[in-house]
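Note that one protein chain is taken out, while the other chains of the complex remain in position.
We just call them A and B in the order they show up, numbering each chain from 1.
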Amino acid sequence: MTYLEYDYDKFIFKVKENLYYHEEGYWVEIEKDIGKVGITDFLQTLNGDIASVELFGKGRIKQGDVMGDIETMKVSLELYCPVSGEIIEKNRELIAKPELVNLDPYGEGWLLKIKLKNFEADRSNLMSSQEYLEFMKKRVKEESGRLKSDE
Amino acid sequence: MTVDENKIKKVGIVSCSGEDLPEGTISRIATLEVLLKRKPLDTTTICLPLFVAGGEGDRMFAKNYPTITVDGCEKLCAKKATEKYSGKVTCSINVKDFIKDTKICNKRNLNIQEKEIVSKVADEISNKVDDILKEGLF
Partner (left out) sequence: MSKKSVKKVIIIPCSGIGKPIGTVSRETTYEIIERLKPDNVETICLALLTSGDEKTIDKLKDSYCITIDGCAKHCAKKNTEECGKIPDKSYTVLKFAAASPDKKPEGIIDIGEGGRALVETIANEIIKDINGPIEG
């Protein structure tokens, strides 16, 4: 399990290798025909401490559809699914421990598991970890004001 | 020290927030005044409890960037923690130096005299930030 890192100000943003990324701040880990999805370290840092997570438990979903929402101390944010398919599992740990998304966004903070459909088409809208790292660096500079504090 | 043109030019401020002393509240509020109102683009807050608990980013920042510590008493917790986990402190400020004969007693809801001391400490922090930026210590 290795990470690419980008240091900016007092933040160390991590991008886990061997995942696919959507520019809106979501990742997908593929294992056979199942995609596990979550939000990136950058997205969780940007939006602050998560007070609650609500996820859709089942059903078909398309890339770009809303898959749930999070309530943080800064914002209420809708979450968008980076892949298409059928939701087969949601991370129930997040009901009692939404902070897992902040503390371990690529691990215990995963959001949904999806039985993939049409991944080849979805892949054209996703990036590699290296590509996302470069994209994220620009986003970090754009959002430097929001990252500064929770005020 | 060479200047890295790509390095952001920011100064870290580590404040004690001594919960048990009114001076701790003054230290905290003066620091926040500078961080959020007077020098928001030039400074970064480093949270002392997180710093001590192992905050990787905070420790790294204090190692690589000039850091001002603001303490409430002679125990100098912020200064000592920064020296321990990140190295030399660029500048150390002690709130006690600004109190002199003024009687302070409130840990919250500061009175006028206490707010004046906050302002003086904030002035000093801001001046030190300016000095560091002018000298280009990055």
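The definition used in the following text is that a contact is a pair of C-beta atoms (placed from the backbone, for glycine too) under 8 Å apart; a residue touches a chain by one contact, two chains touch by 3 or more.
What you see is a predicted model, and the numbers here were worked out from it, not measured in a lab.
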>> Looking at the full complex, which residue from B:Ser15, B:Thr67 or B:Ser126 touches the chain that isn't shown here?
In response: B:Ser15
> Which of B:Val11, B:Leu32 or B:Ala62 touches the chain that is not shown?
Replying inline: B:Leu32
>> Just to verify: which one of B:Val11, B:Ile26, B:Cys77 or B:Ile132 makes contact with the chain not shown?
In response: B:Cys77
>> On chain B, where is the contact patch with the chain that was removed from view?
In response: 15-21, 24, 28-29, 31-33, 36, 45, 47-50, 52-53, 55, 75, 77-78, 80-81, 107-108
>> Even though one chain is hidden, which residues of chain A still touch it in the full complex?
In response: 48-49, 51-52, 71, 73, 98-99, 102-103, 149-151
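Note that in this section only the chains that are shown with their structure count from here on.
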>> So the centre of each chain is just the mean of its C-alpha atoms; given that, what is the distance between chain A and chain B in Å?
In response: 34
> Where on chain B is chain A touching in the complex?
Replying inline: 8, 10, 12, 35-36, 40, 44-46, 56-58, 60-61
> Taking the complex as given, what residues does chain A use to touch chain B?
Replying inline: 7-12, 148-149, 151
